[in-house]
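Note that one protein chain of the assembly has been removed; the remaining protein chains are unaltered in position.
Entry: chain A
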Amino acid sequence: MDAKFFKLLLLGGAVRFYFVRTPLASLISDRVEFATPLNSQKRMKEGIYLLDQGIDPYSGDLVHESPLVLKALSGLFLNFPQWLPLIYILLDLLTGALLYNLSVRFVKQKLQKQRLERKNYAKDTEQLQYNDDDNYDIPELVLIAYLFNPLTVLSCIGLTSTVLSNLFLALFLYFLTKGLLLPCIVLLAFETVRSLYPIVLMAPLLLVFARRSLIGGVMLSLLFAIACVIIAAASYLVLHSWSFLDGTLGFIFYFRDLQPNIGLFWYFFTEMFEHFRTMFLITFQLNATVLYLVPLSLKLRKEPLLLATVLVALMAVFRAYPSLGDVGFYLALLPLWKRCWKYMAHGFVVFTFFMVTLSMMGALWHLWIYAGSANANFYFGATLAFSTGQIFLITDLLFAHVKREFCLYNGQKIMIDGEEARILLK
């Protein structure tokens, strides 16, 4: 917590505050890349308005926000709409601050662990080890990556509820590094009831808190289930109806709204043959949740935070209604793995992918929807390429981690018969 941290926070706030007052804000809040059926501000407003009018917001097809969030924000939306951007900016800054604190703690833990294991490391691997400078560099990088990433800035000024999701996720990760069980479980249960996919983050939670004991794992899972039930019951008390379950979780699982977004679902299920729909729906939802959960948990069980990062990233790629705000969040976590960067081979490729596809998306959307001179395939192509870029990034991070671990113990230069050897997965 030095002066630089506050300066960065202030600057981040200033950037957001500047843009929120430009016409860009209303443009972004309508863009499909940022505002999905789940997180758009317009739908949130509609939900709060319907709730205020005494109409069940989930009897229709517009509102998919959790009733607790609707209720919590209704006073703000109805009475002080002019303060709304400011509140969202503050929440987003809070997310940044949490990520900063989380990284400080993370680097400290890493250094501590390194000190214990140092004797096992190979000799020329100082470059791969965390050092004292990282105490300052990494949190700062994380903070900068969150506060000044255009994706998070735009997501914030578009007043999407991704700001809230990011805040909750950051809180969860913060408590995870801090080792506070109860807040972790409550936050995770809340996010799960709200948007289904965060359930995968149970894996890092179990790795951190259950400490390989089966009974502990079962107990924690039970506790999590109870927390979910309590949160659902609280939502029921707010609404006096269970319709919200279908309106939030059911809506996500069955993928009812085919509005284009940056994910893989929309065009796939637009063009899907009806009798295969159920099968592919289940396949895609499995892909977004449990498919990578077990192998990655086994592989990364020493690195719960890396596991969480990768799961959050995979979630942002494969979830039913992803938005660029989700992408911005996991990008901010990448500097934590600064010591893997040496082995990340596709950095330039991924960067180019991101730049090209993100700028193409706007253009192709305009050509399709407004100019009428392109069709849906063009936009689909851009989103597909964007997903590919993200997947490259994630797999690159995983490979880099594996290589770093190997080299940390075996040295950066492995010689076979006097020649430099290559590292492969076989």
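Rule of thumb we're sticking to: contacts are C-beta pairs under 8 Å (C-beta built on N, C-alpha and C of every residue); 3 or more make two chains touch, one makes a residue touch a chain; residues count from 1.
In the analysis below, contacts and distances are computed from a predicted model.
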Undepicted complex member, UniProt protein name, chosen from "U6 snRNA-associated Sm-like protein LSm4", "dolichyl-diphosphooligosaccharide--protein glycotransferase", "GPI transamidase component PIG-T" or "6-phosphofructo-2-kinase/fructose-2": "GPI transamidase component PIG-T"
Candidate in contact with the missing chain, chosen from A:Thr22, A:Gln112 or A:Asn375: A:Asn375
Omitted-chain contact residue, chosen from A:Leu181, A:Val356 or A:Val402: A:Val402
Touching residues on chain A - with respect to the absent chain: 30, 42, 45-46, 48-50, 53, 55, 57, 59-62, 120, 122, 212, 256-260, 264, 266-274, 280, 284, 287, 291-292, 295-296, 298-299, 302, 314, 317-318, 368-370, 372, 375-377, 380, 384, 387-388, 391-392, 394-395, 398-399, 402-403, 405-406, 408-411, 414, 416-417, 419-426
